[in-house]
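Have a look at this one.
Other chains of the complex are left out, but the ones given are in their true place.
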Amino acid sequence: MTIAAPASQTTSSRSALRRPTSTRFSRGLGTAVLAGLVTLVVLGLAVSPDDRIQGDAVRNLYIHVPSAWLAYLAFIVTAVSSAAYLFRRTRSLAWDRIAGASAEVGVLFMAITLVTGSLWGRITWGTYWVWDSRLTTTAFLLVTYIGYLAVRGLGGSHHQRARRSAVLALLAVLEVPLVHFSVRWWRPLHQGQSVRNGELSDLMLFTLFTGLVTFTLLYVWLVLHRQRVLTMDDMVADRGLDAALAERQREGGQ
Amino acid sequence: MSSAWRIARLVAAKDLRIEVRSRVVVNQVLPFAVIVMVMFAFALDSDAVLERVAPGLVWLAVLFSLVVVVQRSFAVEVADGALDALRVAGVRPAGIFLGKSMALGVQLLVLEAVLLVSAVVLYRAEVRPAGMLLLAVTAVSATTGLACIGTLYGGLASGARGRDTLLPLLLLPVAAPVLIGATRATESALGTGGATTGEGWPWIGLLALFAVAFGVGGSLAFGALVDE
Amino acid sequence: MLPSASPVSTPGKVWQLACRAVEAVVRLSDVVAVAGRFPVLAGASLVVERSEIVLLRGPNGAGKTSLLRLCAGLLPIERGSAVVAGVDLVADRWAVRPLVGLLGHANGLYDDLTVADNIGFWGATVGATSGEIAAAMDRLGLAGRLSAVPVSRLSAGQRRRTALACIVARRAQVWLLDEPHAGLDAAGRDELDAMLRDAAAAGATVIVASHEHERAGSLATRVVEVVGGQVRAA
């Protein structure tokens, strides 16, 4: 059961927490992201040529692939900052919150990959879903990190949460290479390593690159904000604990 | 570490003795696994199909049994606060992890043996002598991996209320690669769909990788996951 | 079975030998611990010297069990500081465990195993010799027919005796007992009290939570009151 802190408590904590989650830097970053998205749309929809086989469908690439790669990045960042938390000398809840925020964003990007992918599949393969290795492993990766977020929600003290989820993150990240190399291993229907094999025209590559940069900026921006929000959540929880303590100590009174 | 091994042997022996005395796996899990195989046979009643998918089905049944056995394996620990007692006994979690994994592995191996036999009987999947070794190696490496994963997430799931709901969510996605690898390896061991034994060994690599990764990872992580 | 007699080899031990002279065996100051979101301990402070027998009493839900679990390193510390047997629980909750023996409300037995199996297992985990195990068993009157009976078939008091035998088999320096008398018959109670007095005399420290004030009071060298997650002198 959760502690329902008295109204006064929550409002006071709110007022204390009523500083915005944005700083000048993050505002600048935000505008950069917007600019990037605009250019990406222009490049992706107008400038870049359509594919000789896939036609316009190929434009999906510019969202699909960057979001997939950013999801990888997000999960790796989660793992790294989890390790940083577990490492005694750098132990700090800040790392844990970064890990959490990054995982949330990663799940978002992975979901985008799935959606764009299956839409793309409908066009090119004529079906939303096939039992292809990469598709399935991707789906499993998504489930795994949803599980990770669930574990973060289990409750207990901040450090309990941090320790538990950090360990889990280090295990979960093992699945990323699995997804990446799955196409090599069995039943590849999905695109192989087409990008690095120079199957794309320069302009397409450039557009893809723009997408990559934009999504990276977007990722950083999202993580910054989510991480700050998580910090505030912890602060509110601490205030809730204070209220609960007072109540508990009063038990003796009557 | 030596003490961890001593503990591991103790815990494993204890878990196996519990099974010997209570026979829950033998009397309840095993029959269900077999029934599942029978049901498969009924569900897809064309021999051609059956023989082709036999390996996959065997490993599916194994995976299903895994969940039940893991639940059981931690139920006996939490029933009367034994898990706490273990923690207070100053036992390093690595020891608990390895011990329970070993016991789990043994039970799974028995299950797999029975399931393979019933697959041979029900699905007419015949085992080539050439495949024998491959089959054995597959079973062992896959089982090791599954046992480690199962123990790890079983431990996490066996905490306070609400934990247990996480078991499949965490367990199955991670188990999936093992399932796939084991299936492919078994296929080539049985020569399903004309697969050659050679094709099998790479998969063993994957399985071994998993087993090691989760064996080591688990021994390190278990403490953090079960301990509050 | 004498705590001080047996050399225990653990990280905490060395450290603890170093400080035993200067420091109390248990020193909690303003400890806060939460379960779920509920503060089971709300600023508890307690100091226990070597070979004391301290009785914790207080209303249901006051926090006695939580206090004992915390001393055994089972409960994470949210605020405050706690040192048990020279081990700082905030820094390391593992090192303390080989040094303490905890008997909770639950017995921590495996229902499907026999009495002998259980005591054997728990003894082995802490490296007790078969001699010590046998001694523990017949000290608690479990040596005869009962040793081969599955624990699930035992009577409540026999289960409790089995759990006690498991604790006795390990040579703890800090004994943490949660209502140890519950379920024991007259003989068992006397035996238990004798064991605790022996342990204390041999230099162990004993903390007992109990609602049987007459009984436990006569055993204890000091009584403290736990109320609302805090400790008060009584």
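Per-chain residue numbering starts at 1, and chain names A, B and C are given in the order in which the chains are listed.
Here is the rule we use: a contact is a pair of C-beta atoms (placed from the backbone, for glycine too) under 8 Å apart; a residue touches a chain by one contact, two chains touch by 3 or more.
Predicted model, so just to flag it, every value in this text is computed and none were measured.
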Labelled copy-number formula for the complete complex in this structure file: A x1, B x2, C x2
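Definition applied: only the chains that are shown with their structure count from here on.
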Chain contact topology (line, ring, star, complete or other): complete
Leading chain pair when contacts are tallied as C-beta pairs: B-C
Most widely separated chain from chain B, with each centre as the mean of CA atoms: C
Chain whose averaged C-alpha position falls nearest the assembly-wide average: B
Chain A-chain C separation of Cα centroids, rounded to whole Å: 46
Averaged-CA centre spacing for the pair chain B and chain A, given as whole angstrom: 31
For chain B paired with chain C, centre-to-centre distance based on mean C-alpha positions, whole Å: 37
In chain B, residues with contacts to at least two other chains: 228
Per-residue overlap in chain C, given as positions that touch at least 2 other chains: 36, 76
Chain A residues touching chain B - in the complex, by the definition given at the top: 86, 133, 136-137, 140-141, 143-144, 146-147, 150-151, 154, 156, 160, 163-164, 166-168, 170-171, 174-175, 178, 185-186
Residues of chain C touching chain A in the complex: 32, 34, 36-39, 42-43, 61-62, 76, 78, 227-230, 232
Parts of chain A lying in touch with chain C, wherever the complex brings them together: 1-3, 155-157, 159-160, 237, 240-241, 244-245, 248-253
